[in-house]
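Removed: one protein chain of the complex. Kept in place: all other protein chains.
Naming follows writing order (A, B and C), and every chain is counted from residue 1.
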Amino acid sequence: MIVVLKPRCSQQAIERLTRRIEELGMKPHVIVGVERTVIAATGPEREGLEAEFEADGEVERVMPILAPYKIASRETRRDPTVIEVGSLKVGGGHIGVIAGPCSVEGEESLIEIARLVKQAGATALRGGAFKPRTSPYAFQGMKERGLEILSAARAATGLAIVTEVMTPHHVELVARHADVLQIGARNMQNYHLLQAVGETRKPVLLKRGPSATIEEFLLAAEYVLDQGNQQVILCERGIRTFETHTRFTLPLATVPYLKEKTHLPVVVDPSHGTGLASLVPSMSAAAVACGADGLIIEVHQNPAKAMSDGAQTLSVPQFAATLETCRKIAGALGKTLS
Amino acid sequence: MIVVLKPRCSQQAIERLTRRIEELGMKPHVIVGVERTVIAATGPEREGLEAEFEADGEVERVMPILAPYKIASRETRRDPTVIEVGSLKVGGGHIGVIAGPCSVEGEESLIEIARLVKQAGATALRGGAFKPRTSPYAFQGMKERGLEILSAARAATGLAIVTEVMTPHHVELVARHADVLQIGARNMQNYHLLQAVGETRKPVLLKRGPSATIEEFLLAAEYVLDQGNQQVILCERGIRTFETHTRFTLPLATVPYLKEKTHLPVVVDPSHGTGLASLVPSMSAAAVACGADGLIIEVHQNPAKAMSDGAQTLSVPQFAATLETCRKIAGALGKTLS
Amino acid sequence: MIVVLKPRCSQQAIERLTRRIEELGMKPHVIVGVERTVIAATGPEREGLEAEFEADGEVERVMPILAPYKIASRETRRDPTVIEVGSLKVGGGHIGVIAGPCSVEGEESLIEIARLVKQAGATALRGGAFKPRTSPYAFQGMKERGLEILSAARAATGLAIVTEVMTPHHVELVARHADVLQIGARNMQNYHLLQAVGETRKPVLLKRGPSATIEEFLLAAEYVLDQGNQQVILCERGIRTFETHTRFTLPLATVPYLKEKTHLPVVVDPSHGTGLASLVPSMSAAAVACGADGLIIEVHQNPAKAMSDGAQTLSVPQFAATLETCRKIAGALGKTLS
Partner (left out) sequence: MIVVLKPRCSQQAIERLTRRIEELGMKPHVIVGVERTVIAATGPEREGLEAEFEADGEVERVMPILAPYKIASRETRRDPTVIEVGSLKVGGGHIGVIAGPCSVEGEESLIEIARLVKQAGATALRGGAFKPRTSPYAFQGMKERGLEILSAARAATGLAIVTEVMTPHHVELVARHADVLQIGARNMQNYHLLQAVGETRKPVLLKRGPSATIEEFLLAAEYVLDQGNQQVILCERGIRTFETHTRFTLPLATVPYLKEKTHLPVVVDPSHGTGLASLVPSMSAAAVACGADGLIIEVHQNPAKAMSDGAQTLSVPQFAATLETCRKIAGALGKTLS
């Protein structure tokens, strides 16, 4: 932690702050410059210290040195985490492809789309049974019945199931049916939910919140990891910016940046990340090109009739063509896709 | 809903879309312009329709006409909602002042600060017992013991208690101690939690998420209202933008804008909205000047020793001076504060 | 400048970097911590150094200590700069009110509106002769004839004239007619233009660019100041964020924050800052309440017929009522307005 003092600070301030740094178990180093005095504190930083020092009237600014996440950090573990569950393998050169409808809409239709996306190259099936919806008046999902249908689709196709869990008391139920527990973007900082999925031993697909910094994202992962569940897949799904031509802004530089900072695999959701089906093929290709470990894509037999998210959903032929391109790019990079 | 077709659209598209609009119980009006054909659909709009129509290959864009929130809307209820609970009155010309520490830290200290903020003019006491923290390694609050201390502070001072509830299964417990249930910004779209507080008959203070649009904010309120709980206080606490000199950006125009759209009272949190104690007095004054129905401010006997959020916390004398100015501005506008 | 090295950095890196810091005329202080080594460099920082050090393969991050603006800084000059030109006085407890139409539309109408805003309390007249417009097909202003009309309005009313200059070769012409040269938000980083107005001795009203950081804003002011023109008025007019209910987001905390960092006066433009006439009165009041030294407001005899910006323009009675409220708030704060 670096504590920058205000110009012309008092000797008492320097003494008060160095004493406090020592009290906290760190070692203070006072550096007197021409225009500013700076105190560097080495040793174990704690969250919240920054605020304490900033509250001091003679302190101008405090800058932390260390990243606050530990288990997620590349410094803790150099090798990439590879997650494998049934048909889905993510990380270490394997690009997983999770595809399916936004919502589970019925047994027959789900099994049909599951077969179709599998044939096109998907390695897992997505589909929402519990749906977080902006409006209380919108379709909220088929709930428990939707989970049973997802299980039936796995039985019929062998595809691993990825589905969202929205609240702690549903974790056990959803975990009975799902292979991967998805935490939606709205719940990225729902800490009780993160702890609850952290207590299971199911892989967790954690979506980045639309206004989360990378540090907040990794600290959300840390809530899961800290409970002993090491299988976290990070998912970039777009952030909220001033742009309105797309639903969200998909900041793909997150992918290579995260891979520098963490050993966890990173997948991309170009469907939510753009909100427009016509942009999904290009952004899927771009995601693979910049190093994503997987894709999660909304696909429906008839996007115009989908019960939710139709505007961003690919048809089956569009999805197959998208994977075709992605496979070539993966090949050019020495990776495998499906 | 207005459906804008692509240039040179086919006659079949027009027929297909008008038929579908009729199927959905709305009335289509086809308007053939020089460069574009537009279909206006009148009648009850449903969420999700937009996406369905946008998924059509010959549709360029769909624009909704009606706001999707109903109960929160000024069109449903012209008169402002006034919320009164114990010592706190918010709305209808009464400016409520909720003040106290970020976290409950102990019984003696809480009762002391409660007495001090009351004396300075606060009409309710804030204090977190369950604390949502970005890092799993940060202090998470005194939990149930914290709630008991809040009850003790009410008994000692008569101040109404405002405290956060983080997960549905805590609602009953927190509601036993709190007068107002606070939903934090991270949980603005935690729909199970919104429904759970909607089932109580306690007033709810709903904080805007840092990337929530006004429509999403009002739809979150709608989740509570739709359960029959009409007592929702909206709280603007800052949004995430590219600005880094403040912790969040406090967009005060939200206050008069919300008051045009909804009858619910609107309070402002200048502590989180700026993250810097030195800016809190000015922004409190500005909030009152632009029509806020209340303020929620972090105050501590010794901000530098606060267990969380010290950098944005006022000392008691700073808080008293802030209220002094706000009282004058309220008076100039014909309103009452404390 | 603080240089944070990567974990397990080499001894050579430490030597290489300390040598380079010495070469640059600064003094290196090496601090070896448990997890990281940090080098603090004291002495004169130069812009661009940061990038040089960050390009080193063993450096993780570089943090500057000093603000890069000098003349604009409070550290250079403690007393607030007060700008007085004709009828307009801004700063030091005087709140200037600049009002008038978006564009100059004709001599008769401009003189009429000038009289009306003066009567309501305005202390300067605004009006665009050269208009920066997003579309090349939109009305671009009356140009030189517009300037002559502005001069005529000053002759008729005694109001100081504030008008925009868009390109260096117009500076001389505009300066012949204007009392204050306005630099629009789109031109905040048009450095040749900043230098050109810096060479005049006319006060400059510098609008913040919609994505400019505070540091970039003050450095733009520094371009003017560095040419010897000390009379710069900073103007907050809204930033671009994800919010769409207002044209821009007006981050009023800029006002008290800037006043901590600089001695230059700060005015607020609630017309562009919101884009909606119905929000302008509240935001004007809020701007005065949080310490603004002035307001710049669009006013027109008949906003619905204005040639540009009608949706955000006040009518004369709305403007008069707005000033009435602002005057009361200014009074409550011990300041004078008009």
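Everything below uses one rule, namely that a residue touches a chain if its C-beta (ideal position, glycine included) is under 8 Å from a C-beta of that chain, and two chains touch if they have at least 3 such contacts.
Treat the numbers as computed from the prediction; the structure is a model and nothing was measured.
**Student:** Counting the whole assembly, list the visible chains that the omitted chain makes contact with.
**Tutor:** A, B, C
**Student:** Specify the residue from the set A:Thr18, A:Thr37 or A:Thr241 that touches the hidden chain.
**Tutor:** Selected residue, touching the omitted chain: A:Thr241.
**Student:** Out of C:Thr42, C:Ser87 or C:Asn187, which touches the unshown chain?
**Tutor:** C:Asn187
**Student:** For the chain that's not shown, point to the residue among B:Gly43, B:Gly57, B:Gly93 or B:Gly331 touching it.
**Tutor:** Looking across B:Gly43, B:Gly57, B:Gly93 or B:Gly331, the contact with the absent chain belongs to B:Gly43.
**Student:** Please give every residue of subunit C in contact with the chain that is not shown.
**Tutor:** These residues touch the chain not displayed: 46-48, 50-52, 54-56, 68-70, 132-139, 166-169, 186-187, 189-193, 209-211, 215-216, 219, 222-223, 226, 239-240, 277, 303-313.
**Student:** Across the whole complex, list the residues on subunit A that are touched by the chain not included here.
**Tutor:** Counting over the whole complex, subunit A touches the hidden chain at residues 211, 213-214, 239, 241-246, 249-253, 255-257, 260, 273-274, 276, 278-279, 282-283, 285-291, 325, 328-329, 331-333.
**Student:** For subunit B, which residues reach the chain that was dropped from this view?
**Tutor:** Output for subunit B: 2, 4, 7, 27, 29, 31-36, 38, 40, 42-44, 63, 65-66, 75, 240-242, 244.
Simple rule for what comes next: only the chains that are shown with their structure count from here on.
**Student:** Have a look at which chains touch which and call the overall pattern line, ring, star, complete or other.
**Tutor:** Graph shape here is complete: every pair of chains touches.
**Student:** Same or different: do the copies subunit B and subunit C touch each other through matching residue numbers, with over half of them shared?
**Tutor:** same
**Student:** Compute the distance, rounded to whole Å, between the mean C-alpha positions of subunit A and subunit C.
**Tutor:** Spacing between the chain centres: roughly 38 Å.
**Student:** Centroid of subunit B to centroid of subunit C, CA atoms only: how many Å?
**Tutor:** 31
**Student:** By the touch rule stated above, which residues of subunit B touch at least two different other chains?
**Tutor:** In subunit B, residues 211, 239 touch at least two other chains, as defined above.
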